[in-house]
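Here the complex is missing a single protein chain, while all its other protein chains stay put.
Up next is chain A:
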């Protein structure tokens, strides 16, 4: 069998994994919940296995390999990877010894934890070749059409754990400009959980439901105060799961008839007050003078930490990555906030990759990278790994101290 390329974006929420099949752009990654889950009956499920347990969603508990964005628990990650490989190659033999792995990990991992990962890759799975990098560094490899300048890109990556702002210049991360906002999918879920549990029903042990409600109802207000004043008009009704007619719950459409004993959640300001945390982090903390910078502050800082000539180019080539940037209005609100802050003669623009979901941008970039000759120059082979020892990978792939 000939050599194959596998790209894994090892996100804290889900894994995006897939082979480079050589065909063009419409291949999509397999997505696997990056967790072990325990249902109320005590059973433990790996990856997406829990999805067959829809009637057991209530009270489900997640165990993740990540601790504050760091991959600490390989005893949790290993079964999920095994499961992922089974999903990827359900029939044919999966042979790491002829496979090149491109692994995407979040920035600024503790070096020792990255080294653990390298050791698992070579010693446990026995991959033949390996390249490890951050999500943002692969974004310039994605085709954003001919109007974009991929040599200068400002990547805003908002996933589950945090929002990273990463300038990527000539396809390398400009580490001095990297900023992090501790607001992303998980914090929004936490806020929504508190609000709904206080005002409506106790959903503190319903992580899947909370996430569904967020995805179905939340949006970013273009103008927060305006939205607040017209919140009656912006209200929607979410039908809670009864595990007979619906297992996930859904937003009621005007004409939907529902059973008389259905439980409804009437959501108004919750819909946009929660995501407002990106711009008003003081919402999170309930502390009025919260000393947290907001998304706008950090994006401006990030740009200003880059060489002067690069700054307007970065603002004109912003790329949104990660599932949380799929919140409705994410882009338009960001543009209007940044336009207010940045010099008026700078173009502020978000570039979009046609047909690529926001949470698949980095994975797509990884696939494109493996089509390029440069991949062989940056790859570490199993032979080199055993020659140079485990620190070799961190030296090649690790972040730069700033």
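Criterion: a contact is a pair of C-beta atoms (placed from the backbone, for glycine too) under 8 Å apart; a residue touches a chain by one contact, two chains touch by 3 or more; residues count from 1.
We adopt the following convention: contacts and distances are computed from a predicted model.
> Name the chain not shown, per its UniProt record: "Predicted BBOX Zn-finger protein", "Protein kinase domain-containing protein", "Histone deacetylase" or "small monomeric GTPase"?
"Predicted BBOX Zn-finger protein"
> In the whole complex, not just what's shown, which of A:48, A:294 or A:317 touches the removed chain?
For the chain that is not drawn, the touching residue is A:294.
> Touching the hidden chain in the complete assembly: which of A:216, A:282, A:352 or A:384 does that?
Hidden-chain contact among the options goes to A:282.
> Hey, which chain A residues sit against the chain that's not shown?
Chain A touches the chain not shown through residues 36, 38, 44, 46, 59-64, 67-68, 70, 72-76, 78-79, 82-83, 85-86, 89-90, 93-94, 108, 110-113, 116, 119-120, 123-124, 126, 161, 175-176, 178-182, 186-187, 189-191, 194-195, 198, 204-207, 224-225, 228, 231, 268-270, 273, 276, 280, 282-294, 297-298, 301, 341, 390, 399, 401-402.
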